[in-house]
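First, the structure itself, so that you have it in front of you.
The complex is shown incomplete by one protein chain, all other protein chains being positioned as in the whole.
Order of writing sets the labels: A, B, C and D. Residues in every chain begin at 1.
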Amino acid sequence: MILVSWILIVLMIGLAVLSIELKNLIAAVVAMGAVSLIISLLFLLLQAPDVAMAEASIGAALTMAIYIIGVRETERSEK
Amino acid sequence: MIRKIVYAIFAAIIVIALVMFFAAYPFGANKMAVGTYYLNHGVAQTGAANIVTSVVLDYRGFDTLGEVSVLFAAAAGVAILFFMLGIGKKERENLTKPNFVVRVGSRIIFPFILLFGTYIFVHGHLTPGGGFQGGSIIASGFLLLYLSYPGTRVNRGGLSIIEGLAGLTFVVLGLWGLFTPTDSFLYNFLPKGLFNTLVSAGILPIIYIAIGFKVASEFAGIVDDMMCEVICRGGEK
Amino acid sequence: MSVLNWIYIAMVSVAVILSVVRMIKGPDITDRVVALDVFTTITVALFVFFAMIFDRYIYIDVALVYGLLSFIGVLVIARFIERGF
Amino acid sequence: MIYYVGSFLLIAIGLYAVIVKKNLIKILIGLNLIASGVNLLIISVGYIKGGTAPIFSRAGLNAKMMVDPIPQALTLTAIVIDASELALAVAFVVLLYRHYKTLDIKKIRSLKW
Partner (left out) sequence: MIIRLIVGYFLLYFGALFLLLGAFGLIRLPDLYTRMQAATKSTTLGAFSSVLGVGILHPGWFVKCVVVALFILLTAPIGSSALMRAAYKTGVPFDERTVVNKGEEFFDEQKKEEAK
């Protein structure tokens, strides 16, 4: 199990760096959604199914939709 | 350049402080003090199989009441910002319609999402999940409806009535405890019932259902505000 | 028995790593969104498998949430790209 | 141990984004990363090696092999709060953009009304 969490955390850090370094804001939001997905997996590995379900139900759709509406009403890419 | 170095040093100090603090609490060791009490006595005292539920709703129920009011404040803030201060609206654009698969598929999926959200918050004291999770699942269903049928509006009056009734249920159940012999807020006055069945744990399932309706209506209100800012109000210049 | 489980986890981990690599490389937004779609689908299988490993029946509910809701995120981005909302 | 390292790195990345980036949406993403890192940190403090979830759903479970329920209860409410506050922040950002026609925080700060 510890090996799986190593892999997941390395991927999570990579995606987090990606989400703040991408110029295109939509791509940054997509990377943010993937970070939320990995965090939900880690919560399940830490034996917290309640929290994993909360992160799943919030992060799967609602957070991404709110960000994308924000991006749509403003600018698509960071200058 | 110097500024960035100062910022980096600042961030490094915070991380080093975190590392030094958590060096005293090694990962995986048993550091419970209050948690042991809850685990040993939670089932007998509250009757809920899920100890997290009994911590959220029973031992720290007052905290949850405050948290629900924070949610209400945020939803009201979004509504106020978009409806009263909406300035500088854009012109209406030509929006593409959703395709056939999305329309029919979402019509099939939407009842399942509602059913599943209801399952999650009705079974909050037995399985993982509860009002917060089930409410946000139902709000995601409303988001799906907005995406596949642009132009739908949720009945805002109905939403606010549901929200108010749910909040009222929580507060009334809490205040009822003041009139029982124990004289405490949010006292679990109903009978505990048979352990690990649907009707058990006294008032906890009722409160979780109320929280589920409240969270669902608040997030649906937020989604309605934001999508309407994009779709419905585009034409008014 | 546990060796079989470990081989399964290794195969699925390789799949996860490959999809994240596509998300990092992807030249366009749509490539990244496809990678996210693949990643969520893999994750549903992984959730159910972890439920089997930990031997808790109730963990499947989390997989159910992702199986039901994960496509909404993809749909949001798709409708945004084609100027749908 | 790796969970601690991961959550520290997430918090550090989020702090970097909040401090250095100039785009308002990027700052919101940084705040979200900080929140996720803190949630992960709190949950991993409550983990006990070999423990299982604190739910007495079947026979044969006793309290000695369960993880700490309190961090889970705290984090559960924090996640939902995060999402609603994110909506509020996005509403503020949209209104700021309509007023100043820019997302650059430097320009917004310099234009005092």
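Following the convention adopted for this analysis, contacts are C-beta pairs under 8 Å (C-beta built on N, C-alpha and C of every residue); 3 or more make two chains touch, one makes a residue touch a chain.
These numbers come from a predicted model, not from an experiment.
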item	value
Among shown chains, those touching the left-out chain	B, C
Selected residue (touches chain absent from view) among B:T96, B:T182 or B:T197	B:T96
Touching residues on subunit B - with respect to the absent chain	96, 98-99, 101-102, 105-106, 108-109, 112
Residues from subunit C at the interface with the omitted partner, ascending	4, 7-8, 11-12, 14-16, 18-19, 21-22, 28, 30-31, 33-35, 37-38, 41-42, 44-45, 48-49, 51-52, 57, 60, 63-64, 67-68, 70-72, 74-75, 77-79, 81-82, 84
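By definition in this document, only the chains that are shown with their structure count from here on.
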item	value
Averaged-CA centre spacing for the pair subunit C and subunit A, given as whole angstrom	12
Whole-Å gap between the CA centroids of subunit A and subunit B	19
Of all residues in subunit D, the ones touching two or more other chains	3, 16, 44, 46-47, 52-53, 55, 57, 72, 76, 79-80, 83, 87, 90, 94
For subunit B, residues contacting two or more additional chains	50, 52, 120, 127-130, 132-133, 136-137, 140, 143-144, 219, 222, 226-227, 229-230
Of subunit C, residues touching subunit B in the complex	58-59, 61-62, 64-65, 68-69, 72, 75-76, 79, 82-85
Touch list for subunit C against partner subunit D, complex	54, 56-59
In the complex with subunit A, residue positions of subunit B that touch it	50, 52-53, 120, 128-130, 132-134, 136-137, 139-140, 143-144, 219, 222-223, 226-227, 229-230
